[in-house]
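Data block below; observations after.
Missing here: one protein chain of the complex. Every other protein chain is in place.
So that you can tell them apart, the chains are marked A and B in the order they are listed, and the count of residues begins at 1 in each.
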Amino acid sequence: MSDSPVITQGAMEAAHHEHPPYQRHHFETIGQQNDATNFAMWLFLLTEIMFFGGLFTAYLILRNWYYPAFVAASHQLNIVWGSANTAVLITSSFTMAMGVWCAETRRKSGLVLCLVLTFLLGLVFLGIKSIEYSEKIEKHHVPGFHYSIQSFVDPASDPVAAAYGDKPLALDMARKTELYFFLYFAMTGMHALHMIIGIAILGFMIFRARAGAYTMGHVTFVENFGLYWHFVDIVWIFLFPLLYLISRHQ
Amino acid sequence: MSSTIVSLPDQSTARIPKVNFLTKENGLLSWLLTGDHKRIAILYLISISFFFFIGGALAGLIRLELLTPQSDLMATDTYNKVFSMHGIIMIFFFLVPSVPATLGNFFIPMMLGAKDLALPKVNLLSWYLYVAAGMLALYAMITGGVDTGWTFTTPLSTHYVNTNVITTGLAIFIAGFSSIFTGLNFIVTIHKMRAPGMTWFRMPLFVWAHYAASILMVLGTPVLAIALVLVVLERTVGIGVFDPAKGGDPLLFQHLFWFYSHPAVYIMILPGMGVINEVISTFSRKRVFGYTAVAFSSVAIAVFGFFVWAHHMFIMGVSNYAVLVFSLLTMLVAVPSAIKIFNWAFTLYKGSITFETPMLYSFGFMGLFTIGGLTGVFLGTSGTDIHLTETYFIVAHFHFVMVGGMLMAFLAGLHFWWPKMTGRMYPEKISQLAAVVTFIGFNFTFFPQFILGTLGMPRRYASYPPEFQVLNVFSTAGATILGVGYLLPVLYLTWSLKYGEIAGNNPWQATGLEWQTQSPPLTENFTEIPIMDHEAYDYEWLERQKEKEVTSVG
Partner (left out) sequence: MSEQHEQEHEHHIVSPKIYVTIFFALLVLTTATVAASFVEMGVFNPIVALAIAVVKAVLVVLFFMHVKYSTKLTKLTVGAGIFTFLVLISLTLADYFTRAWGRW
């Protein structure tokens, strides 16, 4: 039998088009390549939603079960640092979005500036986070490592808890604060891990952007990284009220 | 009407094309660094076969132990490790990647008329993740094994056992990402890489089935990943989320685990159903009956799959009201599954049926999957489930679906596409024998287990009351027949690599785009991008093409 009857003209003309060097050989057009990678990035973000989804589910259930413990424990978080971090992250999202715009409009120095700012703001976020973590370590609020329920059975001994006017929790309920702190560390830690990965990629991108790699018309990488960075921002947009704010008043 | 549709080229003159994806480049590195979906599929085929035989050997040990009522072949905790590793290897390292990563990887781009999957490097990465995960799981097995069962049920896995839960958990975590990347790649490819004219409703149903399975891989697997991360943290740091003593809830783990692992059942079976579509249509020379219904039933199975997970937990202490809701929702899944079975039956009706090996395996699939599916309805009904769950009835049920269904479909697909993958035919007579032996062996092995389950023999024990021995002996005897049935293909398929008949482009006279090119295919599949100008399974179009060819040659 001879070769394929189905195969007809079609690819022949495409083969004669000029292909930019960044077009991978198995795509017909650069538009197809950009669409495909963009869609792949969105699908990857779907898996990220579900990954964090498991933690959010655990948080909702346990918060409903041990409401007083979660309220008292959340009072230990510092709203000032939390709000500052929210602002930092939103600003980094903004600089990232501007970076994408600079790449799209082929502004090389603008792109490098935006990426450097995003990089620095990411580091500031992690710096503030580490200050918050070290507060928790000092007060033995890290679950599993010499966890102490002192602040919750005797709030008067803890200036933060005293400032909120917390009432002492029964021993049984006070122990449940450890679950809150575990979820706090798991969720913010997983978020910070995503930040660290993002910052590492940003470092690589700054290097490449200085060489002009993203301002020659091929901006998919910057755009897709932008999607990732904004996603990380969105996770924080939900973590901030859930962990810091919603129990402030009780 | 001849009794076969096989049309091979004249063996005295036919040759395997000199240039094809296997001969394009040589050397180990050209394989290990390849981006070619067909080569990655071959790499996957070799690795999953390796794990299948490890899992199969463990199954053999289980059946040998159960030959006698006492636990005499191995210690009871060794038995626990053996059945746990059997489940883990078979599910995460064989069934989940079996059809998608081998046949899907090889044929989805070809069926769509694309040069490759959308993300070749991610495809290769997914194979490396799979291998790394598999090695880690084997390492865990050799250094002491794990005895939690494949479900890692808390608090057993977090508080009561001291085996390699962490290593195995990490292995499955990595394997999960391998599966996510495969699914992601398929979805992007199906959306973005179709050839001109290849509309959604001209795609082969094999592609539809993989699309549905890929949705489950992308959306379900991350939840398994986070559940396993929490188990590992529970064991290492003692976080307490699954620990009742600290206020956590062990059932939460099961919710997260089954949120993935129930859809995972459909990840395993849907690609198999895709294979059956192709085989049944080709060997009855008819378009699949109710193409659109079958296509949407795949998607419906995927969507409903996310609503039913708690039926694995009816006796675990979930709320009675949740049991009612989940039981009802479970019944919904039966509808699209039944649509498929009925449509296949109608495809056969008045078709010109021939009985080549892939067709025999497909008949096996239809019968065994129907039994497996119907017994699933018993288990989805909460009343009967309370009696039957955690007995051998459930073991028989999921082996009917997974082994009788999925493995049969895998073998059907492997035989069906073997000529395309290698350019050579497998020997027909002995492979028909193997299909029949597998079917007989399978029924001997697993049908007695339904009876054992209704009599009340619990699963996961090394010993049992003596009155169950007769049926267990039947089951073990069947397992040896089944083992022969699985060894035969390895032997004759390897043999056929060198001595099989030259297959030519289209030995089955099938209509898919993958059959309209040389066997084995070229590295980028087609010399020119094809234009799809007919419906899927259009045998009249194929006839017209052949006539055109004859007249143009004449």
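Just so it is clear, a contact is a pair of C-beta atoms (placed from the backbone, for glycine too) under 8 Å apart; a residue touches a chain by one contact, two chains touch by 3 or more.
Model, not experiment: these values are computed from the prediction.
Peer 1: Which residue, B:146, B:223 or B:536, contacts the hidden chain when the whole complex is considered?
Peer 2: Counting the whole complex, the residue in contact with the absent chain is B:223.
Peer 1: Which of B:31, B:53, B:128 or B:306 touches the chain that is not shown?
Peer 2: Of the listed residues, the one touching the omitted chain is B:306.
Peer 1: Consider the whole complex, including the chain that is not shown, and state which of B:318, B:353, B:451 or B:481 touches that chain.
Peer 2: B:318
Peer 1: On subunit A, what residues meet the omitted chain?
Peer 2: Contact residues on subunit A toward the absent chain are 29, 31-32, 34-35, 38-39, 42-43, 45-46, 49-50, 53-54, 56-57, 60-61, 64, 79, 83, 86-87, 90-91, 93-94, 96-98, 101, 104-105, 223, 226-227, 230-231, 233-234, 237-238, 240-242, 244-246, 248-249.
Peer 1: For subunit B, which residues lie in contact with the unshown chain of the complex?
Peer 2: 191-200, 215, 219, 223, 251-252, 255, 259, 306-307, 309-310, 318-322, 325-326
One rule holds in what follows: only the chains that are shown with their structure count from here on.
Peer 1: So how far apart, in whole Å, are subunit A and subunit B when each is placed at the average of its C-alpha atoms?
Peer 2: Roughly 35 Å, centre to centre.
Peer 1: Sort out for me which residues of subunit A touch subunit B in the complex.
Peer 2: Its residues touching subunit B are 1-12, 14, 24-26, 28, 32, 35-37, 39-40, 43-44, 46-55, 57-58, 61-62, 65-66, 69, 143-145, 175-176, 178-179, 182-183, 186.
Peer 1: Quick check on the complex: what are the subunit B residues that touch subunit A?
Peer 2: 9, 114-116, 118-120, 122, 180, 184-185, 187-189, 191-193, 196, 218-223, 225-227, 230, 233, 237-241, 246-249, 252, 255-256, 504-506, 513, 516-518, 524, 526-532, 545-546, 548-549, 553
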